[in-house]
Structure formats: C-alpha cells, structure tokens
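In this view, the complex is presented without one of its protein chains, the others remaining in place.
Moving on, here comes chain A:
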Amino acid sequence: MEQIEDVQRLVSDPRQDQEAGNSIWTTLYNIFHTWKDYLLQLIQGQQYSRWAPLDYSLAIYRKMMGWDEAYIRCIILHPTSVQKAVVTHKDVVHVFGVGPTAQLQSAEQVDLYCGAFRPCTIHELAVGCAAGIFIWRHVTNTLWDNRVLRHAAHIHVTSVQWNEDGTVLVSAALGSNHIIVWDPESGQTIRFLSSSISFLLYSPDFQMLFGASSDSGASVCYVDRRTWKLEQILEGRRVQTAAWTACSTYLLFVQKDDTNLYAITRNSEVDVFLKPQLFWAFELVANLQTTPFAGQELCRSQPHAIAVDPSNVYLAVIYKKQPFVELFKLCMAKHKKLSILGPEYIYSDDNQTLRTGIFPTCVCFEHGKNGQRNLAIAWTSGHFQLKNL
C-alpha cells in the first residue's frame, strides 16, 4: 500500500512536478551557460591554444640555449651606433656604450630570453621575457621608463625583431600558435600570423622574416606593404641556430644534434613569366665537426650558435662546451657553391680565469662603420669580450 502511495505521489504530487520543472530549467540553464562559454572559448581561445605544453617547451628551449650555465644569456647590439646591452642570468639588462650605463630590471621582468634595440632611435629597446615584451625608453640622464606589451597566450617571448624603421615589432613565444605583429606606440596587436615559431630573424634588406621552431620546421614570411605572406621552407627539420648573409642571398643554419652547416637560397623559375615564382634551394656547405686545421682534423661537438659578419667576410661559430669561437671566411662567388675557408680560433682574453672550463654562450658581430669589424663574445664566466678583426 505504501509503495502504491509512493508511486501515486511520484506521479501526481504537484511539489514533485514543480521540482521536476525546476530541475529541467536548471539543467537547461547549465547547458546554455556551458555552450556559451564553450562558444566564447572556441572563438577567443582558439588562437590562444598551445601546440605543446609550456613546461615541455621551456625545458627543451633552455637546454637548447644552454641557459643553466650561461651567465650572459644574450648580447644586444644597436643596428647603427655603438650602444650595447647584455642580458644576464639574474634577469638584468646592462646597457652601455653611449651615455651613462644603466641596469634595467623590474619585478615582472623574469626569464629574459631576447632583446633588440629599436632602429632610428638611440634610447629604446625591447626585451622579451616570461610576462611579455618590456619596452624600455631612456627618459633622462639616468631614468629609464618601461611599458609592457602583453597578450594572454603570448608568454615566454623568445624572439623579438624590429622592422627597418622601428615602426613595427614582431615577436614569437614558446608554445604559442602565432607570431604577433605589434604597434609599439599604442601597444596594440596589428596582426596574428599562424605559425608555431620560437626564433625570428629579419633579413638584412627587411624583405623577409625567417622563423624557426625549436621542434620542427621553418618558415619565411614575405613582408610587402600590407601583406604578410607565410611560406614553409623547411619541413621536419629542427633548427638550432640561423643567420643571414649580409646580401640576404643565403640563410645559413645548423640543425639540432647535427654538425653540418646548411644554406638555403632563393631562386626564381626560368624566366617565362613576368612575375616568376620563387623557390628555395637547399645545399650542404660544410661538416663543422671535422674541419681541417694545420693539417689535422679536429673533432668538435655540435654547433651552438652562428653569426655572420655584416660585410659578408666572416662566419663565427660556437660549439657546445668548447672553449673557443671558430672563425671562418665566407667564399661567395657567382655561379659557385657557397663555401667556408681557413678556421681561426678565438679564446677568452680574460686573464683572471683559466681558459679551460669556460665556454662562449653567445656571439654576434657589431655593425661597425668605416671598415671596422668587431666580434662580441659572451663567456660563461660573465666576461664580455670585444674582438677587433
């Protein structure tokens, strides 16, 4: 009897109906909100999704760049003047060269990865870090002002590049799905280029922007007025480091866990068309592991970074855990393959430390005027060396 009454109550009890109605509405409400949030995430969050977990990307990047043992992580040179900056492992940017020296640091500025001086001005530089991009501006004699360019998914910025006249800033971040083009004055994003890139490099003529991923592949973006056209040129290759020759003809690069030096160059189709399609030719330049020197073949470890002289004369290579910088001469003749000649070795000139146990962490050529060539080298001991060539 009680069971029958319970069943009858279940069927005809108005309170039960009311509760059923409320639960249906609650369910509908929850479904509505879930779908709304999902739709918004789909629209807004699609560009924020990562192609790889951030911790994994960070670990690979830090190992690739030798972050743990580097005192000086990055050398930043001004494109036209003698202004210089170095980024240390304590997340401080030391600026020197023109005017009084300065140490730029901020509580938010952690895990500094890269930097670039702004062209057409002496007092401004952009620095990529975990929070985004810090733009430091020299206000008075000793005062530097900063502002931060942020984007929700663009954290751990690993590469920043200015265009020729400093009106546009391009950045790439670890694990991000996009390269972002910024307007530095307003701090707004101009463009999103869909590409998983962690390393950016403008060609010396600023017509192309090379981008490489630490995991796979490389692309080139053709910059022309309002269009930014991406083209993948290397598939499946893990690029460790790259550098353009001064004439923007060749792009030299080294792959991860590889000792070969490669070059890619643009060629146009046989001229039948008014606007021939460009295609990229790939060639092996040299095996850096066993380059002959003084009649002997010395074995080296994997190349860590390369740099090309702005006057197209020298190529500098640093190897992992090798206490020297190897200097080659570039040989670029028309209708001939690119080659490198006669290595020269540069050791640390710091008398206070022994040569063994210290290694170069980063290297770049200074944009010297009047025929001067200087090679800037940062060592693991914290010594900054400027070698005149």
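One rule holds for everything that comes next: a residue touches a chain if its C-beta (ideal position, glycine included) is under 8 Å from a C-beta of that chain, and two chains touch if they have at least 3 such contacts; residues count from 1.
Keep this in mind: contacts and distances are computed from a predicted model.
This complex has a chain not shown, and the name its UniProt record holds, of "Immediate early response 3-interacting protein 1", "BHLH domain-containing protein", "Nucleoporin Ndc1" or "Calcium load-activated calcium channel", is "Nucleoporin Ndc1". Touching the chain that is not shown, out of A:76, A:114 or A:181: A:181 (per the contact rule at the top).
Although one chain is not drawn, the whole complex shows that of A:108, A:164 or A:258 it is A:164 that touches it. Residue in contact with the omitted chain (choice from A:64, A:98, A:130 or A:313): A:98. Considering A:81, A:249, A:265 or A:311, the position touching the chain not shown turns out to be A:81 (whole complex).
Residue-level contact of chain A with the missing chain is found at 25, 28, 36, 39-40, 43-44, 80-81, 83, 98-99, 120-123, 164-166, 181, 183, 185-186, 188-192, 205-207, 224-226.
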